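First the structure, in the form of structure tokens, and then the observations on it.
All protein chains but one are shown at their positions in the complex.
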Amino acid sequence: MAETMRAIVKTAPGRGVELIEVPKPDPGPGEALVRVVVASICGTDHHIYHWNSWAERRIGPRIPQIIGHEFCGIVEGVGSGVTRISEGDYVSAETHIVCHSCTPCRRNQHHVCINTKILGVDVDGAFTDYIVVPAENLWINPPDLPSAVAAAQEPLGNAVHTATAEPLAGKRVLVTGVGPIGAFSIGVARALGAAAVYASEPNPYRLSLAAAMGADHTINPTEVSLRETIMELTGEGVDAVLEMSGSPLAIRDAISCVIPGGHVAQLGLLSEEVSLDLNELIFKGIRYYGVAGRRMWETWETMSELLSAGALDITPVLTHTMDLESFEEGIRLMDEGACGKVVLTVS
Amino acid sequence: MAETMRAIVKTAPGRGVELIEVPKPDPGPGEALVRVVVASICGTDHHIYHWNSWAERRIGPRIPQIIGHEFCGIVEGVGSGVTRISEGDYVSAETHIVCHSCTPCRRNQHHVCINTKILGVDVDGAFTDYIVVPAENLWINPPDLPSAVAAAQEPLGNAVHTATAEPLAGKRVLVTGVGPIGAFSIGVARALGAAAVYASEPNPYRLSLAAAMGADHTINPTEVSLRETIMELTGEGVDAVLEMSGSPLAIRDAISCVIPGGHVAQLGLLSEEVSLDLNELIFKGIRYYGVAGRRMWETWETMSELLSAGALDITPVLTHTMDLESFEEGIRLMDEGACGKVVLTVS
Amino acid sequence: MAETMRAIVKTAPGRGVELIEVPKPDPGPGEALVRVVVASICGTDHHIYHWNSWAERRIGPRIPQIIGHEFCGIVEGVGSGVTRISEGDYVSAETHIVCHSCTPCRRNQHHVCINTKILGVDVDGAFTDYIVVPAENLWINPPDLPSAVAAAQEPLGNAVHTATAEPLAGKRVLVTGVGPIGAFSIGVARALGAAAVYASEPNPYRLSLAAAMGADHTINPTEVSLRETIMELTGEGVDAVLEMSGSPLAIRDAISCVIPGGHVAQLGLLSEEVSLDLNELIFKGIRYYGVAGRRMWETWETMSELLSAGALDITPVLTHTMDLESFEEGIRLMDEGACGKVVLTVS
Partner (left out) sequence: MAETMRAIVKTAPGRGVELIEVPKPDPGPGEALVRVVVASICGTDHHIYHWNSWAERRIGPRIPQIIGHEFCGIVEGVGSGVTRISEGDYVSAETHIVCHSCTPCRRNQHHVCINTKILGVDVDGAFTDYIVVPAENLWINPPDLPSAVAAAQEPLGNAVHTATAEPLAGKRVLVTGVGPIGAFSIGVARALGAAAVYASEPNPYRLSLAAAMGADHTINPTEVSLRETIMELTGEGVDAVLEMSGSPLAIRDAISCVIPGGHVAQLGLLSEEVSLDLNELIFKGIRYYGVAGRRMWETWETMSELLSAGALDITPVLTHTMDLESFEEGIRLMDEGACGKVVLTVS
């Protein structure tokens, strides 16, 4: 009889998921089988759970689907042709499976590959005991990296990618939106030598995370004017904004708070179109960067080295740890905005 | 009796200007007196003539004001402390007078100086026989540069600045909006080794300028879908858009036509806010550059060398030449969209 | 009986090669079989023929070895797992076979892969009727690209890589050494908008190639002082040197001819150590780039597009065409310095 394993599966359209037994997969050529040690919950998983229109459109046709994509684990086997990865390796995974053939890939812009497939979205994911992934997607961790940190490297990589759009050394940085990735980016900006880090966020719990990650000033834009506060603090504006919220208001403030010649790096996705005064962007000569995924593998290397060197500590953001069965409790914490990153212990 | 000279002056609020006699100025310390040889008409002059809300707000308090800022001429005298410039030099002028003290200036981003004063807008301009400008603003032209070309270097510099936001060699480039600066930028992209240049513009006269400047394909977006046409021509989109129109529709098309990993450089000013799908910018990892003015002096140097080397010929865009007295005829041509750049012979 | 094919093979240590019949190879997984249409002779082939110390050390252990690596051809079959390339494709080849696992590869610096294997040096080469290469190494050419040009893209890529170390638009460029790659680089600099191109080379035949490729000035450094000539022509030095000769004297001149703030890109390999005044490099703040291979695949794309757009024409450098059997005549022409690139028609 085929071996089975636990998995959190979107089994039907609509709200919710099920924790069920499914067959344990085998690695094919170029693939690796990883025993999941720790997984963490992303906003994407939250959307799939609550079944918003994006989830319906993207996941609907793929039901039943194992969800989850942030994880680390131990390699238990590899398919044919795999040499860089071996059994026993302690790994995390880049979740974008790319084609290597499209124009962006041939330009080493794999993070915007036209044919990207995403773990836990387009193929089965990581909220399970075992996952099969392309071996090339695995990043080998140093043995002493805590497993919760190792699992959270995927979203941390988003923060590092956003924070490295331009050098931040000696720069005044505003982070708008302090979800887990926003909170990570505060620590990253610090590690890169930022002169000052300001964090804007309406949720007081998250503002406390911002402070814990090293923000010099935390600003609640529902209580004070973000722009006026920044101008009071800096005199002339910030040099860089890391826009992590996807809030139209925050984006308008971001452009408004940047000094002429500065830049904005935008990671936060929006749920609607945003109306902007582009003339301000033009007159100020602002560089506006859309940021997706992680550079393969420059972002992973920078992140890994910052963690190993002790220049970056993300543990204040890893606020809750629970087992796989408690997944829905994690979703509830996210509903309430009462958590940083929720970490699931799998094995 | 004080010497006088002719000048086109905004003498009163509302539509129109007057050609009157005004006192000839003297250069102060650090300044130079230039006899204007050729001047050319900018869209800004057109706005001041027609007295739109921007002109009312910006020029209103400064009436009476000599207008015009694109010109070349011969230095007839310099004030104290001027050494780089001498009598007899054949010069054009950077029109941004900058402070050298603000943070952008101290970062060598003079083109976005916080205290910029613009010739013909904030101080007296160039539609006159003699103009006094800070000597540091003068660019010395090679003696064989045609005077109409020399005068048009100021707007040509906008095109060069926009086209050099990133290297265009081997890239597919879309220019949206073929006013004079858009038309210039087609030639610049060609000179920089662009693989292909597509030009989008509703005005057929201007589309013919695009072709004359070397566009491979000209597209009338009121007749066909710009996005569909670009996708048919390129398969996957263009690598770069030089957005010269300030049209909300063109901006939305620009983002839509760019391949993942590409960039947009935006020079065209808008008359209203624009509603954008920023997620497309994010998912594609697009770099969006607001472009203002000209880099001092990198843009001027690149431009000057491209012209001298014969890699760039802008004369097809210099469609009409007339004398200073015929200024309003130039305005009428611009009203009708029946011209490229209108050049005024002054002396 | 196994099918055979012609091949130019290094069959024994010492000077010379043999044209013999060898078994026709089959493509394995991930590989493609290419019928060679045109191949061209590189300085490396010349070294292997004459058996210098490098060749003895590198090729010695691999005898018998088919040599040659610059070629184009038609794909006649592919091994398992190949999807991007199909039978009938008209292709050229990147000659560096890289590992994708070392640190430089993971940083998208494949051109300096630590485990590089080179066609015709570390594995069998292209002076033959059929060659098997990794499918990922193939670049698909547009159908109208002349086959001699298609074959010469490998060395042309070296020129493009060197010329794109920094933007050359509007810059004064000195090319030292006008072998085929040096000659190519003159055309590339022109296509990228260089203000002026100066070429230095002692061989009069090659100086004429420099002129044919668009050099503004050709300089014979055995007749005049290169440095003095450059200073006379430019007043203050060139902005960039593309060093293609590997001559210690040229390298010292290169550093000496560059304006403060300029750069040198060094492709020419040396046969000995060179003694340099590094203080000049420091005081002038010069950026000195060692250049190897071609960026995968940015360099190939730029090159391909410059050729397709007609911005670059390398045919003046392709001075001699002969059949495969005449290979040694090509070597003799190279001995005499009486050729540009020698092209071999294979099928």
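When the chains are written out, they are named A, B and C in that same order, and each has its own residue count from 1.
Going forward, contacts are C-beta pairs under 8 Å (C-beta built on N, C-alpha and C of every residue); 3 or more make two chains touch, one makes a residue touch a chain.
Remember, predicted model here, so these are calculated numbers, not experimental data.
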Omitted chain touches shown chains A, B, C
Can you work out which residue in A:Thr164, A:Ser200 or A:Ser245 touches the chain that's missing from view? A:Thr164
Even though one chain is not shown, chain B touches it at residues 81, 83-84, 100-101, 106-108, 136, 296-298, 301
In the complete complex, which positions of chain A touch the hidden chain? 164, 167, 169-172, 191-196, 301-306, 308-309, 311
Give me the chain C residues in contact with the hidden chain, please. 102-104, 107, 109, 111-114, 236, 251, 259-261, 266-267, 269-270, 273-293
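The criterion applied here is as follows: only the chains that are shown with their structure count from here on.
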So, what's the distance in Å between the C-alpha centres of chain B and chain A? 42
In chain C, what residues contact two or more other chains? 301
